[in-house]
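All protein chains but one are shown in place.
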Amino acid sequence: MQDKYSILSAIIISSILTISVIVFLTIFGELNPVFKTWLTKTFSHHWIGKSIISVLVFLVLIPVFYVLRLKKISIAVLIWLLVAVANLSFGLLLAFFFFETYF
Amino acid sequence: MDWSTFVRSMHIIGTALGVGSATLLEVLSIKFSKDGEVDIFEHDVLRICINVLRAGLIIVVFSGFGIMVLGRLRMLGPEAYFSPRFLAKMAVILVLLLVAFLMNFRLINLKVGSAISTASWYAALVFGLWRTNKFSFFVLMGLYLGLIFVTYYILEFFRSRAIKTK
Partner (left out) sequence: MSYFLISLLVSHIFLGTLGIVFLTGYLLYFFREDNLGFLKRMSFFAFLSFVFSWIVGGYYYVTYYGHAVKPIILSGEFPWVHKVLMETKEHIFLFLPFLAFVLFIATYFGKNIKDDKKLSYSYIGLCFTTVSVALLVTIMGMAISGAVGK
């Protein structure tokens, strides 16, 4: 039971951080052409780079948070946190590209 | 049979299933509620209608995307896909999906929800067929809103008549 909780909470926290990393990579890439060029040169396309990095971040963070066994937060709270981060990230990216286009 | 004929046929079949089952749902629910209760058989019949309606919606959505892809390959562009008629039809489908969700979780009055749902199916049908209309998006949405009110009051009229003739 404890093990299931630890695995699930590690996956949820990793997802939250992965979504945050996607947002960071996207905005940083748009504001820093050198970084975007590096992504393109390393992965053949910047979007492929973001996809691969996000998967790697997710896979690496799961065992990290599983081992860390942070202070017990209920699964419901973690899921709601993930929901909040996903929604905020959506809004942030949409707003960013809107402002980048028009201002 | 070419792809265009196939996806258009599926789209018409899906619309027929959706419009037909939405209409039948209203007719049957008024009929079944005449005696003040819905028994197990009547509940099963209504459930079948709802499942057919859902099947129709799924067929309409997938075939609609098929029609869109074919249009995209022919590069029909904004003239077709940003036209008031197409945007109005999409808005109606979105309202239909939202109301279906709200009704499922009882987050909306069922009489209001069913009126919106039925009106939406008919509006989507008419907007899809009415290729010569030159109305703006807002006029079409106004007509749609009007249709919702008319549908609600027609259904209420038949419901009250059904109770009176009990």
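Order of writing sets the labels: A and B. Residues in every chain begin at 1.
Basically, a residue touches a chain if its C-beta (ideal position, glycine included) is under 8 Å from a C-beta of that chain, and two chains touch if they have at least 3 such contacts.
This structure is a prediction, so every number in the text was calculated from the model and none was measured.
In the complete complex, the residue from B:Phe6, B:Phe101 or B:Phe149 that touches the missing chain is B:Phe101. Within the complete assembly, residues 58, 61-62, 65-66, 68-69, 71-73, 75-82, 86, 90, 97, 101, 104 of subunit B touch the chain that is not shown. Listed here are the subunit A residues that touch the chain not shown: 4, 7-8, 11-12, 15, 18-19, 22-23, 26, 44-45, 47-48, 50-51, 54, 58, 74-77, 79-80, 82-83, 86-87, 89-90, 93-94, 97-98, 100-102.
To be clear about the criterion, only the chains that are shown with their structure count from here on.
Separating the centre of subunit A from that of subunit B, both taken as means of CA atoms, is a distance of 38 Å.
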